[in-house]
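One chain of protein is taken out of this complex; the other chains stay put.
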Amino acid sequence: MVAGARLRTAMTRLTLDQLNALPPADFVAALGEVFEHAPWVAEAAAAQRPFATVAALHAAMLQAVQAAPRETQLGFVRGHPELGSKVARAGALTDASQAEQGGLGLDRLSEAEFARFARLNAAYRARFGFPFIICVRRHTRDSILERFERRTHNDPQAELAAALAEIGLITRLRLVTLVDGPGAPKTDGRLSTHVLDTLHGRPAAGVRVELAEIGVSARGLLGDAVTDADGRTEAPLIAGAPLRIGRYELAFHIGAYFAAAGAASAEAPFLDVVPVRFAIAEAEGHYHVPLLATPWSYTTYRGN
Amino acid sequence: MVAGARLRTAMTRLTLDQLNALPPADFVAALGEVFEHAPWVAEAAAAQRPFATVAALHAAMLQAVQAAPRETQLGFVRGHPELGSKVARAGALTDASQAEQGGLGLDRLSEAEFARFARLNAAYRARFGFPFIICVRRHTRDSILERFERRTHNDPQAELAAALAEIGLITRLRLVTLVDGPGAPKTDGRLSTHVLDTLHGRPAAGVRVELAEIGVSARGLLGDAVTDADGRTEAPLIAGAPLRIGRYELAFHIGAYFAAAGAASAEAPFLDVVPVRFAIAEAEGHYHVPLLATPWSYTTYRGN
Amino acid sequence: MVAGARLRTAMTRLTLDQLNALPPADFVAALGEVFEHAPWVAEAAAAQRPFATVAALHAAMLQAVQAAPRETQLGFVRGHPELGSKVARAGALTDASQAEQGGLGLDRLSEAEFARFARLNAAYRARFGFPFIICVRRHTRDSILERFERRTHNDPQAELAAALAEIGLITRLRLVTLVDGPGAPKTDGRLSTHVLDTLHGRPAAGVRVELAEIGVSARGLLGDAVTDADGRTEAPLIAGAPLRIGRYELAFHIGAYFAAAGAASAEAPFLDVVPVRFAIAEAEGHYHVPLLATPWSYTTYRGN
Partner (left out) sequence: MVAGARLRTAMTRLTLDQLNALPPADFVAALGEVFEHAPWVAEAAAAQRPFATVAALHAAMLQAVQAAPRETQLGFVRGHPELGSKVARAGALTDASQAEQGGLGLDRLSEAEFARFARLNAAYRARFGFPFIICVRRHTRDSILERFERRTHNDPQAELAAALAEIGLITRLRLVTLVDGPGAPKTDGRLSTHVLDTLHGRPAAGVRVELAEIGVSARGLLGDAVTDADGRTEAPLIAGAPLRIGRYELAFHIGAYFAAAGAASAEAPFLDVVPVRFAIAEAEGHYHVPLLATPWSYTTYRGN
């Protein structure tokens, strides 16, 4: 339902078997972009083939970064683009970075937001000497800003570790997108719902459900769906991608549903559009948020 | 909690016994304003004293209107001010009319709203020859506009009856405000809440609750309260006045409550501010809207 | 979980294709027992082969019964064994009848129950001239007795139709057991549960759940299970067979669960074993009966 959930199957992916068999130069050509401007990471991993799982390949690449001298690590980190910077607007990003930042609308910042990001970027860079790095596909603007503010207070050692941890999350996503193989690390989250009509003791079919992000800095409808005969939406509300950490609202149009069933006034029902607000804190979690409703009452909860 | 709930006890009221004993001219002076510019209604009632109840007094006054010739009725109805008209702005209202229209903010209309009311007033008057009358203290702007549009399609006979029915509601409120006596008709509604902490099996004390009107044409906070040791607010959210027919939202700050109790993350709790949206359709009804909550689930319903 | 749910896959079944290709005599030999002591039903169906679905085969057999003269129908109905009669105890049943009556314990009646069945059998036979027929695998003793009493008041025409309808249900089950093919009519019901821990916002794993029949004439534990990491039982509580129409109780041991999680007193928790009592009225329905619980509250409902 949500546009941001990209379909991996539409892309041409290499299999892990193919990668294990490639000449080293081709292997580096295939995976060199996974770690930003750092083909040496892929080179180090090439020598350790074959890999039994995608997770093992990723671990070997991360290990290469961890094993590098601190100066190399810093140079690598410095090679990343700034969030919301002029650079991000000018199109000098790798394709992967562009897609990730675009998904959240970081390329469509208002002047005030742009100024806030610029101020944070400047303060951060002055303190640490490298740009702020975060796996944007796991975040809303709100959670990025919240972490940006917080991480600016880290000590340099802790912050280098935090930046490398985020690079681990970013590259894990890139690798899963590029490589088709067994043992892929879990990168997807899932948001689903289910509407029960406890007036009639049956699934509520035909209920319109809207999902919106209700962040401070970005709000708006992410998508909508209508429940099927089973009271569920045909597909999960979000799937096939990490959930963005942030605040959301599901709006269930039960007034129209019960009016159509002849069970409530169409004019001014006690309950009409029922809003359920909740936070997503785990990008790879499964959030099931059902509604049990009558025209006069409802129950909601985090299910599974 | 809600400012619009006027305290009758602060006013000097006549007792029914006093009214029963007054010379007719004084009786008419005391109640002449109840029916707008129509002291003849009080005159007719004066002759039928004594009244055992306030309701009986009101019924006698209404009966005088019903018994009047149609031309007298039309003249009486024509003597009422227009809603949101220039007249309403210029201060030519009776004091009672002013208070009633001011309570809803009809004297603070935007230009667009003013234009809409003016257009409706014109269409209505062109069709019926008298101004649109509604008991504004029982309504929000939304429900006034909705009924204004709808009643414009009535046939003239039905609409005269509708106008007189509204005058019955208006004068009932005025009479209850002016007269202290037994058998007063019910004019008050009540909105109350109650928060149960089903995590600990006890009332949730110290939960902030906000009440807002969420109409299309007027939105905004009506008041707030904090639950006491019993999980209730010290006073009902609305009482001592009719409820205004319309749409409302209660916002329960349970995230802060459970964080203070050490039972939920203070940073990004699954549930933080829980909104409950509902319609009030009966101005004199009792609406009890409780919340049973844990950090991960809640139930709400129309209780009593 | 429930012993009565027989596994069809363990039996040697003929495929519909095989049946369509058999010589007529072999076809009748294979299916002659489906309609009690009435091989002529299979003979009539043999002539209409091939059948595309199991449902079509069953419909053709039922049609042969419907098309038979009334005397033939009566003779056919008279050929069925009496419920709970001496005949039922003496083992003169077809194998299929024995399995069906044994499943419910009709062969283990107490003296008083046996007397009641005998009295009903006698009254029924005196009125209609044939034995009471009901698809016992869809019923508990209570629902059999309730229908037995009720149907004794039918007029003879309606009761012959009722007996043939039950034979339709009985033979449908027999056919599905014997024949492996597409388009099998739905004969299975399903009872499942799910336990949500709304104290922690997660599935409740390790909760003991017991299922009992709570009929008037037969009560007792049907089985038990423990919820898995998903809050569900490994298999549905009942599946692979019709549900028996009757009254049931699920007992959820949430006191022990919350005590183990450190969330409730182990000694005298407010809620310990939560009983949920419900009726099953549709033998082929899906009954999902979940529990959302904290140590102090719970919600249950018919879900799906």
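By letter and in written order, the chains are A, B and C; residue numbering begins at 1 in each of them.
Note that in this section a residue touches a chain if its C-beta (ideal position, glycine included) is under 8 Å from a C-beta of that chain, and two chains touch if they have at least 3 such contacts.
If you're wondering where the values come from, they're calculated on a predicted model, not measured in any experiment.
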I'm checking contacts with the chain that's been left out. Which of B:V28, B:A46, B:L196 or B:L271 qualifies?
B:L196
Among A:A30, A:L164, A:L199 or A:A256, exactly one should touch the missing chain; which is it?
A:L199
Against the chain that's been left off, what residues of chain C make contact? List them.
245, 247, 265, 268-275, 277-279, 281, 296-302
Which chain A residues would touch the chain omitted from the figure, given the whole complex?
198-202, 270, 292, 294-297, 299
In chain B, positions touching the absent partner
196, 198, 201-203, 230-231, 292, 299, 301-304
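The criterion applied here is as follows: only the chains that are shown with their structure count from here on.
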For chain B and chain C, what's the span in angstrom between their mean Cα positions?
58
Distance between the CA centroids of chain A and chain B (whole Å) is 48
What parts of chain B, by residue number, touch at least two of the other chains?
270, 296-297, 299
